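There's a structure below that I have some questions on.
What you see is the complex with one protein chain gone and the rest in place.
Residue numbering begins at 1 within each chain, and the chains themselves are lettered A, B and C in the order written.
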Amino acid sequence: MRTTHRLQGGITVGTLALVLVASGCVSGGSNSEDSPDDPIVIGVSLPLTGDFSEPGKGVERGYKAWAKIVNDKGGLLGRKVELKILDDQSNADRVVSDYEQLIGKDEVDLVFGPFSTRLVVPSARVAEEYGMLFVEPAGAAPEVFDQGFKNLFYAAPAVANDHYNHLAEYILALPADKRPRTVAYAAMDDPFAQGTAYGLKEKLEKGGIKTVVNEVYPPNTTDFGGIAAKIADSKADMVVGGSQYQDGVNLIVALQQLNYQPKMAAFSTAPTEPEFAKAVGNKTEGILAPTGYTQKGDYPSNKEFVEKYTKQFGKAPEEDEANAYTTGQVVAAAVKAADCASQDPECQGKMVEWLRGHQVETVVGPLKWDDKGRPQSAHMIQQWVDGEIQIVLPEQQKEADLIYPKPEW
Amino acid sequence: MPSASLVFQSVVLGVLLGGLYALLAAGLTLYFGVMRVVMIAHSAFLILAAYLAWYAHRETGVDPLLTLFVTVPLFFAAGVAMQRLLLTRLRPATLTMMSVLLTFSVALVIEGLLGYVFSGTQRRIRLDYSSAGFEFLGARIAAVKLIAFGMAALALLGLYALMKHSRFGQALRATIQHREAAQLLGIDTDRVAGYGFGLGLATAAVGGTALALDTTIYPSLHWHWIGPLMAIIVVGGLGSVPGAAIAAMTLGMLQSLLQLELSTTWAQTVFYVALFATLAFRPQGFFGGRLAQRF
Amino acid sequence: MSEAGAEAGPGPGARPEPEPSLATVGLIKAFGGVTALDSATVTFHHGKVNALIGPNGSGKTTFFNCVTGMIRADAGRITYRGRDITGKPPHRIARAGIGRSFQLCRVFPRMTVLDNLLAAVRPSGLAGQLAGAGKREETERARSWLARMGIEHLERAEARQLSWGQQKLLELAGVLMSEPELVLLDEPAGGVNPALIDRICELVRELNAEGRTFLIVEHNMDLVMSLSDHVVVFDRGRPIAQGPPSVIQSDERVLGAYLGV
Partner (left out) sequence: MPRDSEAPLPAGEASLPASEVSLRAGGTQLRAGETPFWAGRLPRLGILLAVVAVVLSFPSMAPSPYEITVGIAILNYAVLSTSWNFVGGFTGYISLGHGGFAGLGAYGTGLLVTKTELPPFAALFTAAVLVAAVAVPVGYAALRVRGASFVIVSIALVLILLLVFQSWSSFTGGSRGLVVPRPFPGMLRAEHHRTFYFLFAALLAAALLVWWIIDRSRFGMGLKAIREDEDKAQSLGTPTYTYKLVVFVVSAAFTSLAGGLYALWFGDLDPVFQFSILSGAYMVLMALLGGVRHLYGPVLGAVIVGYALEYSKVEFGDTPLHLVVAGLLLGVVVMFMPDGVIPAATALLDRFRKTGETSIREVTAAELRERRGQRNGTEEVRDSERSGSGSGTGTGSQT
């Protein structure tokens, strides 16, 4: 027994020593002084593995495209930009520890936000408490903006609840006898997905349109038979899916299996994905979806982005990539305006201050924010028309006319 | 109140789902019966089989059902190997506990490798008949769900026939009921246990293919399945194959019906409520086994 | 038939009516289709060395497990010195004064020999529970039992490192450490060399002389006949004969049962 204790003690001392040495060595190399030759280091933590890895990798590509485009043009403030990306494994513990590491140990000059609302809130708190500007590409849920963060800006046109604004206006503007009378909602239990569906629900209910089904399903749901049965049984005129990708596909297929034919069907995210049509057997005609980004967007920086991104990655950017790129654009604008890029509180404060009062031109259009960091634009509405997803709302940006009622799928 | 047609629809869905649960729970029961092992990796193998079906379909375009000819023998062999090479090496005194950890680690490895090879993206087999369905007494049944149920039912019937009417089945049942006694009867219980394990894993192959027909798959999906399956085998009485099947059908149906009034998430809790109730009031399970008394 | 056997009585000699120790009435236990105990009614005598014999599979071990609460009988009543202990959990039965050994000797393999005995101490109250194990008087008592078994020099070895015979002695010491009035021994001579068998017999006699009652399940007939005062013969889950060894030895039913007639 005594040998054991002694040994344990030895091992424990040894490991602790190792901790100290390891942490000491690693942190020794970094520097906090800015010199014109040093690159601007930007720290990011992204879910490259785990539940959010798919969009996480999209965001990573967007950031990388931004860094490349900036560096090809000579960098920012004459300095190269360098991304330091850590994998948070889609885990909130990790994302916080990653930002602690980036800010505390690696002493990065700037940070970009991670993906998914669930990870944005904890990581925004770290940035907030260290006084760092926190521009993020993917925390659209209302909760993100209720935490009292002062340094947070969402780099996309609109928060989740406003995604369907144009569609709500369109429906409520229809003559009363043509409007859908009943709506069935099914939303994934996720702040973002629920936000989109409930934003529309709130507006339609206010306009007197009845909710007949309101289902929430956990993110891991794979069998949508039960939910689809409920929706089909309600014979609702319209179905709204607060979906991400695969759950939206599954729900649509399950509804098709039950031969449910609504007059209008709107799903978030899923229909805008490139594989969507194939996944639902090309029965896509008339499906609606909000989007914050279109490759055809008529903004100066967007042409460059689409072109160079496509060259770099071999395919056109999607919304996640675009939002990441937008994040880069927003931060770059702030850096230029403040003429500095370091952890210095004064510098970070200047950037935050500037973003509060100014508009930034981005690939998703001009963005500006309210005092809580909510962007003040709106999402476009797309619809599958003639086997292609096209913008139908708002009027001034439309590529095709909205089809209503929707043909059978 | 839900309409009568919706209730009937739910019953039909419950039966279709229960069939798959029953097949998979039968597999879990086999492992427990022959080895007193709670096989956490069962559902990981289920997902592995689903991935193999999906992959074969994507690469070659063959119907996923055809992959059964490969996966079933493969999984059978893997089951025998797993029993032989891993589980028999554990100390008998701590077998039950340590085997849980060992199979848990196998599940982690499978999940990690699936994620490594196929990434975490959700996958779904796209078939011509994916969205096809037909009317049945006012309920609408999806073709793929019916095929999946048919496979599960056939596999269960096959298993039942094997256990009831073959010599191997007799040896298997004897081993499950009383290992020492079976040994006295001259049964090579080690070999029988190996084959029992193989059979159990073969049910995962069938179940995985059935699952791939109709739902999305992703590497960590197995956690979603193992809970309900474990609840089923306890409610059914650990070690009783018919008990597991009955419990599976009952709970599958209950889950489906509860979804009418509760949300999807709450409806899932039925499995765990049944599990706790069983252990608190009737630890030997409802439909089977004396085995549970000592385990 | 068997009832007659059960009432065979104390046999010849002018002994006073013995006080009952452990007794069962109509004990039934079935495993699936197999009836292990078939309405077993039997009484053992307090202060004596009792033996329970019978062919393999006659239900002796099941009987042990039932009376010690390890498994629950399907029907029937179990009493110990008049107190009903039917359905009581094993530790209550142990605390009622019944200690037992197991068929294939069971010790705590990864505990030291001394700890094996200290684990049999029954503390009471929160303070007693949290007090350090191995108070001096307990340790002294444990050592004296070990000394009596002749294995006191091994007190710091782990039990699994002992030889089979040493483990048998250790198990017995552990049972005795819990101070039972009635000691149930399941095949104490199983797999033990003859010299050690003699030692165990001697111990049983000594301990019996000190007032402990014994109930022994054993296949070794010489041992049973030389050691016990009262023998019960089981066949197919019920007693077919009981009485002093001399009577049992000449009982035809017993021979029949053993020879499988």
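Please note the rule applied: contacts are C-beta pairs under 8 Å (C-beta built on N, C-alpha and C of every residue); 3 or more make two chains touch, one makes a residue touch a chain.
This one's a predicted model, so the numbers in the text were calculated from it and none came from an experiment.
Though it is not drawn, the left-out chain touches A, B, C in the full complex. When the whole complex is considered, the residue among B:A4, B:L137 or B:A280 that touches the unshown chain is B:A280. Residue A:E100 is the one among A:E100, A:E169 or A:D344 that touches the chain missing from this view.
When the whole complex is considered, the residue among B:L6, B:L65, B:L90 or B:L254 that touches the unshown chain is B:L90.
Remark: the residues of subunit A touching the chain excluded from display are 1-13, 15-17, 19-20, 23-24, 27-28, 48-51, 53, 57, 87, 89, 91-93, 96-97, 100-101, 103-105, 107, 118, 121-122, 125-126, 129-130, 141, 143, 147, 189-191, 194, 218-219. Residues of subunit B in touch with the missing chain: 32, 36, 38, 40, 86, 89-94, 96-98, 100-102, 104-109, 111-113, 115-116, 120, 219, 223, 226-227, 230-231, 233-234, 238, 263, 265-266, 268-269, 271-273, 275-276, 279-280, 283, 292-295. Residues 68-70, 89-91, 94-95, 99-100, 102, 106-112, 115, 118-123, 128-133, 149-151, 153-158, 160-166, 169, 174-175, 177-178, 190-191, 193-196, 199 are the ones on subunit C that touch the missing chain.
Here, only the chains that are shown with their structure count from here on.
With centres defined by CA atoms alone, the chain at the far end from subunit A is C. Closest to the protein's overall CA centre, chain by chain, comes B. Subunit A and subunit C have centres, each the mean of its CA atoms, that are 73 Å apart.
The mean-CA centres of subunit B and subunit C are about 45 angstrom from one another, to the nearest whole unit. Not a single residue position of subunit B touches two or more of the other chains.
Shown for subunit A are the residues that touch two or more other chains, of which there are none.
In the complex of the two chains, the subunit A residues touching subunit B come out as 49-51, 53-54, 189, 215-218, 220-223, 225-227, 229-230, 232-233, 245-247, 249-250, 253-254, 256-259, 278-281, 283. Interface of subunit B with subunit A (complex): residues 2-3, 5-6, 9-10, 13, 16-17, 115, 119-122, 124, 126, 128, 130-133, 140, 142-145, 214-218, 220-221, 223-224, 256, 259-260, 263-265, 267-268.
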